[in-house]
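Missing here is one protein chain; the remaining ones are kept as they sit in the complex.
As written, the chains take the letters A, B and C, and residue 1 is the first residue of each chain.
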Amino acid sequence: MHFASDNCSGVAPQIMAAMVRANEGQAPGYGNDPLTSRLTAQIREVFDAPEAEIALVPTGTAANALSLAVLAAPWSAIFAHELAHITRDECGAPEFFTHGAKLVPVPGAHGRMSPDALRAVIAAHGTGGVHSVQRGAVSLTNVTEAGTVYTAAETAALCAVAREFGLPVHLDGARFANAVVATGASPADLSWRAGVDILSLGGTKNGCMGVEAVVLFNPSRAWEFQLRRKRSGHLLSKHRFLAAQMSAWLENGLWLDLAAHANSMAARLAAGLTAKPGVSLRGPVEANLMFTTWESGLHDRLRTAGASYYSEDGAGYEGARLVTGWSTTPDDVDRFLALI
Amino acid sequence: MHFASDNCSGVAPQIMAAMVRANEGQAPGYGNDPLTSRLTAQIREVFDAPEAEIALVPTGTAANALSLAVLAAPWSAIFAHELAHITRDECGAPEFFTHGAKLVPVPGAHGRMSPDALRAVIAAHGTGGVHSVQRGAVSLTNVTEAGTVYTAAETAALCAVAREFGLPVHLDGARFANAVVATGASPADLSWRAGVDILSLGGTKNGCMGVEAVVLFNPSRAWEFQLRRKRSGHLLSKHRFLAAQMSAWLENGLWLDLAAHANSMAARLAAGLTAKPGVSLRGPVEANLMFTTWESGLHDRLRTAGASYYSEDGAGYEGARLVTGWSTTPDDVDRFLALI
Amino acid sequence: MHFASDNCSGVAPQIMAAMVRANEGQAPGYGNDPLTSRLTAQIREVFDAPEAEIALVPTGTAANALSLAVLAAPWSAIFAHELAHITRDECGAPEFFTHGAKLVPVPGAHGRMSPDALRAVIAAHGTGGVHSVQRGAVSLTNVTEAGTVYTAAETAALCAVAREFGLPVHLDGARFANAVVATGASPADLSWRAGVDILSLGGTKNGCMGVEAVVLFNPSRAWEFQLRRKRSGHLLSKHRFLAAQMSAWLENGLWLDLAAHANSMAARLAAGLTAKPGVSLRGPVEANLMFTTWESGLHDRLRTAGASYYSEDGAGYEGARLVTGWSTTPDDVDRFLALI
Partner (left out) sequence: MHFASDNCSGVAPQIMAAMVRANEGQAPGYGNDPLTSRLTAQIREVFDAPEAEIALVPTGTAANALSLAVLAAPWSAIFAHELAHITRDECGAPEFFTHGAKLVPVPGAHGRMSPDALRAVIAAHGTGGVHSVQRGAVSLTNVTEAGTVYTAAETAALCAVAREFGLPVHLDGARFANAVVATGASPADLSWRAGVDILSLGGTKNGCMGVEAVVLFNPSRAWEFQLRRKRSGHLLSKHRFLAAQMSAWLENGLWLDLAAHANSMAARLAAGLTAKPGVSLRGPVEANLMFTTWESGLHDRLRTAGASYYSEDGAGYEGARLVTGWSTTPDDVDRFLALI
């Protein structure tokens, strides 16, 4: 009953098998191997983006921070939801990689920004000439940190606001697969066709061991990206093992199958919780994570029984963040529900 | 016949098996798992250093640059051999992680610094009061980039020079296992007992998939190290797979067996090359890499036959860097020699 | 009728005379001159702080950003009012000098933070372990950007909140002289006795040509400060001219006389504005700047008549920021009022 994070799951068996297969003989390092070339072709095909450049890194934080560094100058503002992972959960990685850009929080219920809210915040910044930080970039997250999703149309509307100000758009897609499944949109419609310039495509949370692909739909800064990746220690020498993971993940739609399973486990969990008296969900459950509140005292019982999750308590109630993953079983869910 | 780098080898079978075994069920992320705890205990035991703090990262560049960042201020000089990996092969990673420290090259034949040369360079820097960068740290490399090694006594002599100036010492041990085998010294004698404060202990080049352990013999800055690691995107969520690799690598002395094999393949190769007319080694072969020169024209023949390596040609001759690894076979060596 | 900024005023005649006097013969550079020594003694006496270390820089932005850089690590949060100069008006200088610290805004009416608001914001940050930026420092501003002041007791209460979390305190005193006059507190009571660790003591806005003194009440990081000052290009070679300005400024209480004049001109202006129908002040006027609103159309008339100031218009009204300085005359004020 691990609901702490989708990264508590291990590696999907098809992916582990691919890694074992990749371990044959010797291969050139640093991405100059056939598996990396193959993966590049796969990603371009999945996204219908034959010009896109791809770079693999081992963590989502690296993917996000490197992406922002090629989009935003050190003296610029990056606009993102106030709950965004880049704002709250990366120990200042964007500031480090961008050499000091400022993350400006955009409010919005359930982890989502509205176009109007985004426009208002952007408009209020960068108006002081040389005295203020300049408008730099917009960063979206889909699935959001609150477990909601943006549809392709909603993504396009937010990108359109960025374009009003001439700003490029980054998309943190640590759970992009779950968003694709949740919205039914194509990967292209949910990214570059909506106006996204650069995507952190997350594999780790959804069945890989540790790999994220940065997809540069606009390849003009791909060489700079590679230099920044090397300079930050994120160019892995035995690169074939990164490529093998993600290649197997994409193969035959495995990534979507894994995400669909995680989403369905979340739906099962949400349905069960909703039926419980004294338990409420703090927002819509659209992908594979949710936030709940219940009366105090339940944490003890659940944890004693072996459940793990992050608690977010408030005055007079207990709160929990519950995340399902590719390896969550119906039995996990049902046993958890039975304890409540 | 891959002699380009020890990172062209794959993953040793015992290590891959351990990774597969680690993929059971779910586990807490970010190093809060039992495998990581076990590895920490193993490293402390191998180094006879019960107080040491350990941090795992996916690349040697990250290990080195993070280590230097906790030792050296942004306004300081880091003294290292002019051929050091940190100086030539990391695209400025030390400058990035330290926020601008200056790498000052120390000359020396065959990749080695002498204590006198190190002392002379340190003494010549940092004498300008507030106008000059301050003396910050010394970084050693063992095995050196030229394929030579420092004995424990030589390491201690260099660390003693650092101590004359009050400077801490980092040791880039991307091939530390090969140095341990080559010198016969204990891991402790070759590191903290000689005066090393922080060690980049390399697993990747010697049979792992992608893991380096930073060993902080002085644990006072361990928390800062962890923050810097997270902030630079080097804290992997599915951390158990890093720990599993290195744990298996250390288990039953596998790391030293793999290194001993690589070193012996290098000795076999060196012996064969020495016997060839027109071929000369550019320095002593003490571990698992060497530099050779031979008459022009040989590159073509070797590469046509399937050999791979880096060339370093000069006026009127061809040069090669030849590296052996844990997976190099006697047959690889003999076929290569037969072509010359 | 210049009400745009107190930095539109020139140099007070006593200060210009001192600069001319300082221009005799030759003198050692970089602060090793007698005038700098004398100024150090003066500041220590004015602040009753014989241990304090002093460093002069040419701008308030440099004073603030360097101060924050010695207090706050790159991975830390700096808590400051949402209108603070460091947050809005320095083009990211704090982020540049600190190598990426995050400025966290604290809300509060009229430019002031309450202890409770400060405590709430600090408490809400830095709770994510290695994943979140760490609590770093608190930065106060007195006179605030809104023209209000903190008394000595209010300053002490805010510093006490910082101490609850073990955080050091910076005070942006670009208009510190005006705050001393407004509160009637001693310089010591308004700074280190209240708990301030480091003060940006502004001379430029109050009659100097361009000099700010950073006063390090805790001198333990004075050498680091000097290195950071040099490294950022803020160590002036002909340093005696910085010292001469500020020495004359402090001599015989000139700094307080100039500030008292500026404050009194603001009071005169505020009184006059309050008496005008259709004009309102947006907050208390406690020092030498104020914010007003009036009906649309007035800007044109005032500017045609030669008045200068920054406008801050809203829907259906015009707004203005009006700042008085040491050289503002009663006639300036009265002519301005007569136009309304």
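The definition used in the following text is that a contact is a pair of C-beta atoms (placed from the backbone, for glycine too) under 8 Å apart; a residue touches a chain by one contact, two chains touch by 3 or more.
Just so it is clear, the structure is predicted and the values come from calculations on it, not from any experiment.
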Full-complex contact with the absent chain, from A:H2, A:H85 or A:H99: A:H99
Omitted-chain contact residue, chosen from C:A101, C:L235 or C:A266: C:L235
Residue ranges of subunit A at the interface with the undisplayed chain: 30, 73-75, 99, 130-131, 134, 224, 226-231, 235
Subunit B residues touching the omitted chain (full complex): 74-75, 88-92, 95-96, 98-103, 128, 130-133
Where the missing chain touches subunit C, by residue: 2, 4-5, 7-11, 16, 19-20, 22-29, 57-63, 65-66, 90-93, 96-97, 204-205, 209-210, 227, 230-238, 241, 308, 325, 327
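Please note the rule applied: only the chains that are shown with their structure count from here on.
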Same or different residue numbers at the subunit A/subunit C copy interface, by half rule: same
Most central chain, Cα average position: A
Copies subunit A and subunit B - rotation angle from C-alpha fit, nearest 5 degrees: 180
Distance from subunit C to subunit B - Cα centre to Cα centre, in angstrom: 50
Inter-chain centre distance, subunit A versus subunit B - centres from mean C-alpha coordinates, in Å: 33
Between subunit C and subunit A, distance of the C-alpha-averaged centres to the nearest whole Å: 42
Subunit A residues counted as touching two or more neighbouring chains: 90-92, 96
